[in-house]
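A single protein chain has been omitted; all remaining protein chains appear in their positions.
After this line comes chain A, so read on.
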């Protein structure tokens, strides 16, 4: 502890007069307010709060005061310095905010500039549509089965109750292979159904078979020699035509919305008995265009129904060819072309657009449909 100061400098004590301190305080605050930028503020800060500033000097003088005066002077100078520092801080915050705002304005860009820089990709709607179908059926417990595109005739025809002389066999527009015996480009994915039955030791078998198939049609607006099918096969104890109908109803409701159902019409396929043609309620007009010329429907040609494909109860002869007891097991099956369904579901008017690979066709379908 230092010894008390016994010598007083009357001049400096003069400087600690309250009015003088207030003046210094007001000068400093005015200088800060006058500073128009952070640099100017810094100068004002050095001048008014630096070591050599009058208030700093005044503060130092307090030590020289007689003890009785020290407390009052200290309080006086302290209050002045506090006010000055507060004004400085406030001014700095204000000036910084001003500067920041200015910089951000200067950094502004046109965010509407186009940025088509990354290449755009997309998946083919035939692929994504088949996937959507697979998802519907895998959710029901089915598995997805696949098989070769060049297939043995026994698997493509004979096992499906289409023997060599079956009239239906000659109407399939089959692509045959050169120098080959009983090998063809598959005309449907039904061979995969047979393979699934042969692979299973014993039913139940619940499979969906998507894939490319081949028929010797020329490419035009509604035909293509290479197309995609999805077929379904269920073999189990006690399966009925009502189960087939319910499964179809579930499928079309999943793909086209609640309330869309199917109807069956008798037809003939060698591999099913009884056989049926399946139609679904038009998902666009829901039948309201029928007999209503004011509201024609392009999707169903105002028929109210859209034809989907063929279906039926698996012909017991098919089960026998696969070594499955038709007295114990029964099954149902259906099949349809994905191209056609894609066409009416998405208003595709020309088959050629689906097969030609023009990126302008594919891109709008994105990653999923």
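Quick notes on this one:
The working rule: contacts are C-beta pairs under 8 Å (C-beta built on N, C-alpha and C of every residue); 3 or more make two chains touch, one makes a residue touch a chain; residues count from 1.
FYI, contacts and distances are computed from a predicted model.
The unshown chain of the complex is recorded in UniProt as "Phenylalanine--tRNA ligase beta subunit", chosen from "Phenylalanine--tRNA ligase beta subunit", "Peptide/nickel transport system permease protein", "ABC transporter ATP-binding protein" or "NADPH-dependent glutamate synthase".
Within the complete assembly, A:276 is the residue of A:276, A:308 or A:343 that touches the hidden chain. Shown as candidates are A:49, A:85 or A:261; the residue that touches the absent chain is A:261. Among A:33, A:64, A:134 or A:369, only A:134 touches the chain that is left out of the view. Screening A:83, A:136 or A:355 for touch with the missing chain picks out A:355.
The omitted chain makes contact with just one of the residues A:33, A:47, A:136 or A:198: A:198. Hidden from this view is one chain, which touches chain A at 113-124, 126-127, 131, 134, 138, 140-144, 146, 148-155, 158-159, 161, 163-168, 170-171, 175-183, 185, 198, 204, 206, 212, 216, 218-219, 225-226, 228, 234, 236, 238-243, 245-247, 249-250, 261, 263-268, 270, 273-277, 313, 315-317, 320-324, 330, 355-360, 362-363, 367.
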